[in-house]
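Removed from the display is one protein chain of the complex; every other protein chain stays in position.
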Amino acid sequence: MVGGGSGAFIGAVHRAAAVMDGQIEVAAGALSSTEEKSLASGRELGLPEGRVYGSWTRMLEGELALPEEDRVDFVSVVTPNHVHFPVAHAFVKAGFNVVLDKPMVHTTEQAEELVDAVEKAGVVFAVTYQYTGYPMVKQARHMVREGHLGEIRKVIVEYNQGWLARNVEETGAKQAEWRTDPGRSGIAGAIGDIGSHAENLAATITGLEISELCADLTSFVPGRRLDDDGNLLLRYEGGAKGVLIASQISAGEENDLRIRVYGSEGGLEWRQEEPNRLLFKPDGAPEQVLKRGNDYLCEDAKNATRVPPGHPEAFIEAFANVYSSVAATIRVARGEQPGDGMAHDFPTVHDGARGVRFIEKVVESHLSDEKWTDA
Amino acid sequence: MVGGGSGAFIGAVHRAAAVMDGQIEVAAGALSSTEEKSLASGRELGLPEGRVYGSWTRMLEGELALPEEDRVDFVSVVTPNHVHFPVAHAFVKAGFNVVLDKPMVHTTEQAEELVDAVEKAGVVFAVTYQYTGYPMVKQARHMVREGHLGEIRKVIVEYNQGWLARNVEETGAKQAEWRTDPGRSGIAGAIGDIGSHAENLAATITGLEISELCADLTSFVPGRRLDDDGNLLLRYEGGAKGVLIASQISAGEENDLRIRVYGSEGGLEWRQEEPNRLLFKPDGAPEQVLKRGNDYLCEDAKNATRVPPGHPEAFIEAFANVYSSVAATIRVARGEQPGDGMAHDFPTVHDGARGVRFIEKVVESHLSDEKWTDA
Amino acid sequence: MVGGGSGAFIGAVHRAAAVMDGQIEVAAGALSSTEEKSLASGRELGLPEGRVYGSWTRMLEGELALPEEDRVDFVSVVTPNHVHFPVAHAFVKAGFNVVLDKPMVHTTEQAEELVDAVEKAGVVFAVTYQYTGYPMVKQARHMVREGHLGEIRKVIVEYNQGWLARNVEETGAKQAEWRTDPGRSGIAGAIGDIGSHAENLAATITGLEISELCADLTSFVPGRRLDDDGNLLLRYEGGAKGVLIASQISAGEENDLRIRVYGSEGGLEWRQEEPNRLLFKPDGAPEQVLKRGNDYLCEDAKNATRVPPGHPEAFIEAFANVYSSVAATIRVARGEQPGDGMAHDFPTVHDGARGVRFIEKVVESHLSDEKWTDA
Partner (left out) sequence: MVGGGSGAFIGAVHRAAAVMDGQIEVAAGALSSTEEKSLASGRELGLPEGRVYGSWTRMLEGELALPEEDRVDFVSVVTPNHVHFPVAHAFVKAGFNVVLDKPMVHTTEQAEELVDAVEKAGVVFAVTYQYTGYPMVKQARHMVREGHLGEIRKVIVEYNQGWLARNVEETGAKQAEWRTDPGRSGIAGAIGDIGSHAENLAATITGLEISELCADLTSFVPGRRLDDDGNLLLRYEGGAKGVLIASQISAGEENDLRIRVYGSEGGLEWRQEEPNRLLFKPDGAPEQVLKRGNDYLCEDAKNATRVPPGHPEAFIEAFANVYSSVAATIRVARGEQPGDGMAHDFPTVHDGARGVRFIEKVVESHLSDEKWTDA
């Protein structure tokens, strides 16, 4: 693990997710940006002494120095955004499998370089758009693919948060500080942090590609340097239309990622805050509430769950599904298990690259007087 | 009553709403577009023989011929859209109070002429944007006005229907036929029929004025001549932003008018399909569910209700609130009661004119390559 | 109308409900317990001078003195409980159709006398258990009858209110005063006022008969003379089991009448506070949300509705369904319309009598040390 040392919120979540299914343990780490903190964090986690590294470059060297079978099976990179590219790129080039936080990198150029590197190295590479790890998202994807909705006409995807409704970055909130800092967060605020999750969710479920978009971004809170609210009209290849909303100033909302998809034969609705339910609204028939864990769901949804219906699973379990799929994929690649189950069901480097491009195009549209910007 | 004869869905709703509170009875009518049907419908309703008219022009003459105290107290016009203007204009000019269905008229020119006529005649004039008759909409308006949300930053207003997801206008559905016919419905389909309700709801609650808008309209169903789906980005005077969605092809949705308003201090959420509840989401404190009929609500919300908390009121009651306010306003104008209670709490000719202009501007934006159209 | 004069809450609801569908108008009345108030209330309602009576006995005489075709078509009795029997009995014996508020009468003896009288007179007689007028209750009844749930095993019916959590009867709340007064309300408080609605709802939907019951009643509020909370175990003929809860001290609840029914093949759930939805939970398949107004519902549910799906109907509309069914039944009885549509779909004198017996048996069980009391 690179990054995610003591006090880093997301590091603990990655670890809880990774170990949940008893397949993965943290074996080595360069857990912080300074040598001292890295070593302290590694010891706190109880890592074996020789595998606690003072920096990610040392870790790369150290692991490469080990016999191949003793090296880490994959590297999880959970650093702030601006350190994603160099770390991920170096490990990929050295032949390591990688799990990387989103947004993958800062520019399309970097993204394309990373795509090339991954393809050349032939490694397993996942981007933790963890919300698509929810089983009912997999069920939604299945139902669209199978034609239960008919031809898709409309997508409304939203990510409403309110935690940046006040200027919390100036009162010491660490999570708010780097997210509102262009140097660390990139060219976009809300759009990069959560709009990209919305984009990934819609793309995963519908398989549609955005052809044109029209964006209006705002920084509502005085002094804020990046957008904290964004509203988009979308046009998809093939004629479907969409609306994408991403906001961090929607006061009173917590983590309200939700999507509605409408086709010629019916609609679907899913909300991250009640993730165990998926609404299916067939035209002319009663609405259905599909629930996680049931036999009537598709295989992908059933594979991605642990406890029976009515025993809810949630955020950490969705996150764990990304890790478990990576683990399964590595085992399949090594011939340790056949290619079924959860293998190959995680967001890839291509999802990551598409997300980076999306952020760039949204900002381009925002700055343009043209109604439509090619995406 | 003009229009709304046998078989006209909305006529029966207007009558049920009008008589609900025991203040209004239907006294005269020209209930259909042909003399024969008008007379038959009037008799079926049990109207007094001399007050059943074969056409609205005869009704106007007939009522004017009566002594002033025997005339109808107001005229309710529930004809198809294209007949709104001549009827309403004539009755207003003759000094009658008028209740008119929405959208008020077809063009801003007509709207302005009607505004002038109403102001000159000094009559009571209401447009039945009945959704703003719901008590919890009045409560939402109150909370915004009183500053419970702080400065308003964002509005998301939606009206999702699915009943036109198929080409029902070609299979004999009368309601669908005229709504998808430019000759009777005007220049817009979904935007005129339901988008204007969404506009009115947002304007009523927030008091904000749209300064610019960007619209993308679609006719998804082959052969349809008007839009059946519209998505808008809104910019308000003062800097707030908005999204407006109106769709009649959102398969599986019924009459899903809903609004969310976010300010610097908290958010509000209301849905027409569960109209007795209003969610208030103060920043940093538990979400509140305000419920119709309770003492803790504002006076306007309490006046607009009939039965105790937990005994739900719904669509017809909201509609009745428009009529009851018109009745109260007429009584106040005549000095029959003091100016409190429900008087002057209905959508006016100005709401109607703003709605007509909104429809025109949305269509203008849709046809434009400019990102923003002045509204 | 007998009772329901100025200021009587339920009188105005009865009138709004009665006139809603344009089939009924209030033609005569003895609206209060004193001559003076009766006359004043009658005039306020605009009743014709000769049909405003000072007492119900005068009204009976006066209407009988009219030619048969000029008399009221039915009498609606909305007096306090203790006046139900003499008024209803007298009008029935005189051959009038009657609509009577619940609980029908105070004792099983009176109930049986009334059943006899109704049968002898051959009149139409309805008891306003208005909650069974909701269309989705009719749908639930249909689904049980048609076997969608398999064999019924379990019923959980509840009526939770909180408005008597404090001693409001001593601070001038008129509705609370008579309901907590044994002289006017009868031997039971919450069980009589709302428990009887719960009993009627369960019986209407399931058709099951209670064979034995076990009751625990409580008066929680100091000084209260009747129960304000009751909890019951039920055993039904044929082996099904049940729980019935009726409470007026469940602080924070409004009018939370709800029912769940479980059979060998699935379950149903309905809540009065969201009356347009009915949950159907088939074993092993996704939960379904059936919604009022849709084509997929049964005929009884479709007949009992006025506006399209998504335009909610509520309490007054459910109440109106009782009146509209009475009106249709009278028309059928007179040969004015064929026997279909809404005719004969209202709670009868037998429902009323069963409700009275239920109240007696609950009180008997409460006072007994025996576990089970025959019902």
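Points to keep in mind about this one:
Order of writing sets the chain letters: A, B and C. Residues in each chain are counted from 1.
Definition applied: a contact is a pair of C-beta atoms (placed from the backbone, for glycine too) under 8 Å apart; a residue touches a chain by one contact, two chains touch by 3 or more.
Model, not experiment: these values are computed from the prediction.
Among A:33, A:211 or A:255, only A:255 touches the chain that is left out of the view.
Per the touch definition above, the residue from A:16, A:121, A:187 or A:333 contacting the chain not shown is A:16.
Within the whole complex, the absent chain has one touching residue among C:35, C:70, C:116 or C:216, and that is C:216. Contact with the omitted chain, checked across C:165, C:289 or C:333, is made by C:165.
When you scan C:51, C:84, C:197 or C:281 for touch with the missing chain, the hit is C:281.
Listed here are the chain A residues that touch the chain not shown: 9, 12-13, 15-16, 19-22, 45, 161, 163, 253-256, 272-276, 291, 293, 306-317.
Think of the hidden chain as still there; on chain B it touches residues 280, 284-291, 294-296.
In the full complex, chain C makes contact with the omitted chain through residues 149-150, 153-154, 156, 158, 160, 162, 165-166, 214, 216, 218, 220, 229, 231, 233, 235, 241-243, 245, 247, 249-253, 260, 262-267, 280-283, 287, 368-371.
Heads up, the rule we're going with is that only the chains that are shown with their structure count from here on.
When chain centres are set by their Cα atoms, the one at the greatest distance from chain B is A. If each chain is reduced to the centroid of its CA atoms, chain A and chain B end up 43 Å from each other.
Those residues of chain C in touch with two or more other chains are numbered 291.
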